[in-house]
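Incomplete set of chains, arranged as in the complex.
Which chain is which? They are A, B, C and D, in the order written, and residues in each are numbered from 1.
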Amino acid sequence: MFYHKKQLQYFTPPQRPDPVYAMKMQELVGGSFGEMTVMMQYLFQGWNCRGPAKYRDMLLDIGTEEIGHVEMLATMIAHLLDKAPIKAQEDGAKDPVVGAVMGGSNPRDVIMAAMNPQHAIVSGLGAMPADSVGFPWNGRFIVASGNLLADFRSNLHAESQGLMQAVRLYEMTDDPGVKDHLSFMIARDTMHQNQWLAAIEDLKSEGFEETVVPKIAYQYGKKEHSYQFWNNSEGEQSAEGRWAKGQSIDGKGEFEYVANPQPIGPEPNLPQPDPRLHGTMASPAMQQVSEAGANLIDGISQVVKGAGETIKRTITGEQ
Amino acid sequence: MFYHKKQLQYFTPPQRPDPVYAMKMQELVGGSFGEMTVMMQYLFQGWNCRGPAKYRDMLLDIGTEEIGHVEMLATMIAHLLDKAPIKAQEDGAKDPVVGAVMGGSNPRDVIMAAMNPQHAIVSGLGAMPADSVGFPWNGRFIVASGNLLADFRSNLHAESQGLMQAVRLYEMTDDPGVKDHLSFMIARDTMHQNQWLAAIEDLKSEGFEETVVPKIAYQYGKKEHSYQFWNNSEGEQSAEGRWAKGQSIDGKGEFEYVANPQPIGPEPNLPQPDPRLHGTMASPAMQQVSEAGANLIDGISQVVKGAGETIKRTITGEQ
Amino acid sequence: MFYHKKQLQYFTPPQRPDPVYAMKMQELVGGSFGEMTVMMQYLFQGWNCRGPAKYRDMLLDIGTEEIGHVEMLATMIAHLLDKAPIKAQEDGAKDPVVGAVMGGSNPRDVIMAAMNPQHAIVSGLGAMPADSVGFPWNGRFIVASGNLLADFRSNLHAESQGLMQAVRLYEMTDDPGVKDHLSFMIARDTMHQNQWLAAIEDLKSEGFEETVVPKIAYQYGKKEHSYQFWNNSEGEQSAEGRWAKGQSIDGKGEFEYVANPQPIGPEPNLPQPDPRLHGTMASPAMQQVSEAGANLIDGISQVVKGAGETIKRTITGEQ
Amino acid sequence: MFYHKKQLQYFTPPQRPDPVYAMKMQELVGGSFGEMTVMMQYLFQGWNCRGPAKYRDMLLDIGTEEIGHVEMLATMIAHLLDKAPIKAQEDGAKDPVVGAVMGGSNPRDVIMAAMNPQHAIVSGLGAMPADSVGFPWNGRFIVASGNLLADFRSNLHAESQGLMQAVRLYEMTDDPGVKDHLSFMIARDTMHQNQWLAAIEDLKSEGFEETVVPKIAYQYGKKEHSYQFWNNSEGEQSAEGRWAKGQSIDGKGEFEYVANPQPIGPEPNLPQPDPRLHGTMASPAMQQVSEAGANLIDGISQVVKGAGETIKRTITGEQ
């Protein structure tokens, strides 16, 4: 169960509104790696967690913190949208020199043309659950697989991309309020990047495995292909990396570089389709014979089914 | 530029068709962590790569291999769909005892009801670019950010989830053909899990950074919050993990456990909205005054704009 | 069955093209609360209606009218897109003073950069079934539940949001043609807001219920929680509203304000997962034992199944 | 900022697992009218609220409560998925009579075929942010417009549909645990239906308006069409409703029934398209002339633009 405090975890208002920047900042709210993603991902992982209590508790701690991050960003976006231009050329009048020269491209008009139109029409100058091009957040952005190592790696990836996006947005503005606000979020993302690295280490020190399902993968997988690098692209620069030689990271094999990979499988040889689906067969003649046959079988099947139903009625005593 | 060889990288046909399993196997083709995802993710990362040649080459090697994995699975799905039941009760007639007792639920009917209906209606018994519930693959499943460390972590996460899904599907069948086929794919996923771990190590040994944008994040982020764990959820089991104490993984700070976290920010205090958007204001009176004012300003603005246009026409000589 | 008349229900051409405004107007065509939504929502509700004839007839009246509203807006958008700039800087040449000063940001270029690029590339200056950020209309925007009271409330909500959006767009333009056109649509939305309020009243006066499934909800719902307001957010301003005290609106209870709400349920205690799914268990030891057990059970199950099949063959006489 | 308590707001475990019902219950988690929708809708409305404090407080109270409802349902779904069948026919062996007769349709196999395959493959027997057909929740399911009356009506609609869906799911099970659990949720939905009706009443008693933007709609809308019912569908049963006669609900007009509605607008007459977009023109000849002209104008425009750039360089002193 959840509770809310009225104050924000952290907040510095922007020095001045900037509706175009508000549109960009939506990426941190509803983008693939925005705060809605990490919030939902950590909450669902926590709710579905069947592992040790400390992981579940930790997931719900951070998931709950992230709800507050969505709140902080939504508040920032509402401030940035304040006084957003609603109508073309409205301020040309107040700034006659610029207005006179510019016609339809005075500064406010440029801003109005470039902002997310839904910030005015749909949300009335509020944040939306969407990214910087207006595409809505959706549930396929998150994962909670039940396997904590796989999921902590997903969390590490999400925080890595998210941190980098926050840094990019930090570089895109000179507004000291926005910069201060983002510097708190960058700090938290820094913690969270470290947190998932630590959590992966912790799983190992607790005796859980270091790579995902290694014993099973080793048992089920064809061992001769489990540590081969296939060079499917011309040139051999890829032979220079750690992945091409030496012991595999899971310690169970040796990397091998396959410089000229060749197929092991046969040419595909698909069976002919059911004629009732009218797919194209290997020849027109085959198609005609097949379709005739299908009609015949269909007729016989009706007759026999009638017999079957008589038997059924006998058994069940049904009329 | 790309080339194709007719043979499959690897292939073992299923021992018998199984259209319900074909539906499930779609998860490995078009699911969030299916082969279309890794194929597209590695290709886009390779095409967008501005880093050292060996990484670009390696990304295109594996991206190209993955196209062949989609091909292998598509071929397997077409075989599994062979002889899929098209019409209810069609085989009741051939198996009269079962048909008589079962009425509308003979085995083939159960299968027909449970398979993905689009495998018959839309694709004519072929694979589709969709997941196991029929949701289509989409471009938001992938990322190529330009930062190789962030992207290799994304790749590691995708292969971890994907490997586990392949293992789960391996457990769900007894068909020796399918199991053999999957054992090749599990081997390749094992390699790819190792490969991204190795690639992350390689970046470090080349002199690139070990965590994502650490210097920048340290410079921009509020240091006092960069290594704190906030315990937003009641109970302190989360204090027991590696993330709660000791040196941070990036080596730049000490983890600190904040047991009773309190907000640092103020209560939000949003400015009143532009009256022309008809949002609800803090009081009905304010709303009425504002709307009247808006009409007034609008009128004045028209007058002044007229003046501005006169000036403009004078400057440009336009009539 | 449907028929079409060539004339539009209402139309005033715009005084001048405005491709940026055309992009915004798409919100009224294909947005969540655009005309495609109300058209499809009323038609599906009418087609699925099993209630009294007057409601079905009324739903099909208004659904049919709304097809014509999509038509009106599509026509308006095609006019607004007329003469849209296709190529950067093409008109700088005709307006040399502006062109000389502005370089890459002459008015037409700003417009071209800000318009929906698909209006040129994809639709060739025609309307599209999408909203103001280019996101396509989709079937999840509508509902037809079979319960007329629930659906009339959905209709009231859609017309309320839609009317407000039309008013916002009215404020965003000075073009007298567009304003006149929208003033007809605002009038119709005004009617439709009133219509759904009247329809809700009508359901009541006919003897249908005033709130959704009140008897059933009262019978099934835990009565002690059916009229409580839980104050999950710090501070008690929420105690001042009508919802916090007095008789409930359905007349079946008294509102109660729970100032310090506490959980009633237990801590969650999820069962351990099936080992074949490789989720993380409560301890590494448990996970190892479980996986071993699973392999064993699997083996036994194969043996017993073989026996089962022998019995089956005996019963059915199958070889 | 948000906090979490470990206990659930309410919870009764199911008497027995039921993975097919778990799939259906996803509608209440991630469907259009599920708990994710109301949670996100109330939180965004609260965060964006610029109206009186009591409304903002109340929105955050209920939004915060709803996070806990997602948690309750996610926990229930994890219990319902416990012991879900992973592999076909695995239990036929344990129940030889049924197994022998049924072949491929023993009870566990039917269940396995009918459950959401992603509950096994993707989430490892946990809840997902998706609806009962596996379609992911998305941000277009919610609205926060800034206008509280419009938004409270949206909330009323969401709770009405949601309450009815909860009742339908209540009817679909005999499990006493699930029924008890749902009876708490039905109680809360009953409260919330009443709450939004009360909140709408409250807005009125505070002096805010009773219908959405009535003064503006009356000022901008064409009055002669603001209270007309157009009978676009043959037959006049729709004349019998409250919407067809008497005073309009907003008290500003009289409903009027237009029995034989006729278009007021002209036939559309779209301008010819820009030839560079290669749309089809009114005649082939026109198309050819136009395209030739476009090439010509393009050439001239290049020449004049060169001149403009010379002027610009002179003004700015640029080389």
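In this section, a contact is a pair of C-beta atoms (placed from the backbone, for glycine too) under 8 Å apart; a residue touches a chain by one contact, two chains touch by 3 or more.
In this text, all values refer to a predicted model and were calculated from it rather than measured experimentally.
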- Number of identical chains forming the whole complex, with 4 shown: 6
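Just so we're on the same page, only the chains that are shown with their structure count from here on.
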- What chains do chain B and chain C have as common neighbours? A, D
- Classification of the chain C:chain D interface as same or different, half of numbers criterion: same
- Message: Could you work out how far the Cα centre of chain C sits from that of chain D, in whole Å?
- Response: 3
- Message: Can you work out the whole-Å distance between the CA centroids of chain A and chain C?
- Response: 22
- Note on the structure: Each of the following residues of chain B touches two or more other chains, namely 32, 97-98, 101, 135, 164, 167-168, 171, 174, 232-233, 235, 263, 265, 268, 270-271, 273, 276-279, 302, 315
- Looking at which chains touch which, would you call it a line, ring, star, complete or other? complete
- Contact residues on chain A for chain C in the complex? 1-6, 47-52, 55, 86-89, 101-105, 109-110, 113-114, 116-118, 120-122, 124, 133-136, 145-149, 206-209, 213, 215-216
- Residues of chain D that touch chain A when the two form their complex: 1-9, 30, 36, 40, 43-44, 47-48, 57, 60-61, 63-65, 67-68, 70-71, 74-75, 78, 122-130, 136-140, 142-147
- chain A touches which residues of chain C in the complex? 20-21, 23-24, 27, 31-32, 98, 101-102, 105-107, 110-111, 113-114, 131-135, 165, 168-169, 171-174, 232-235, 263, 265, 268, 270-273, 277-285, 287, 291
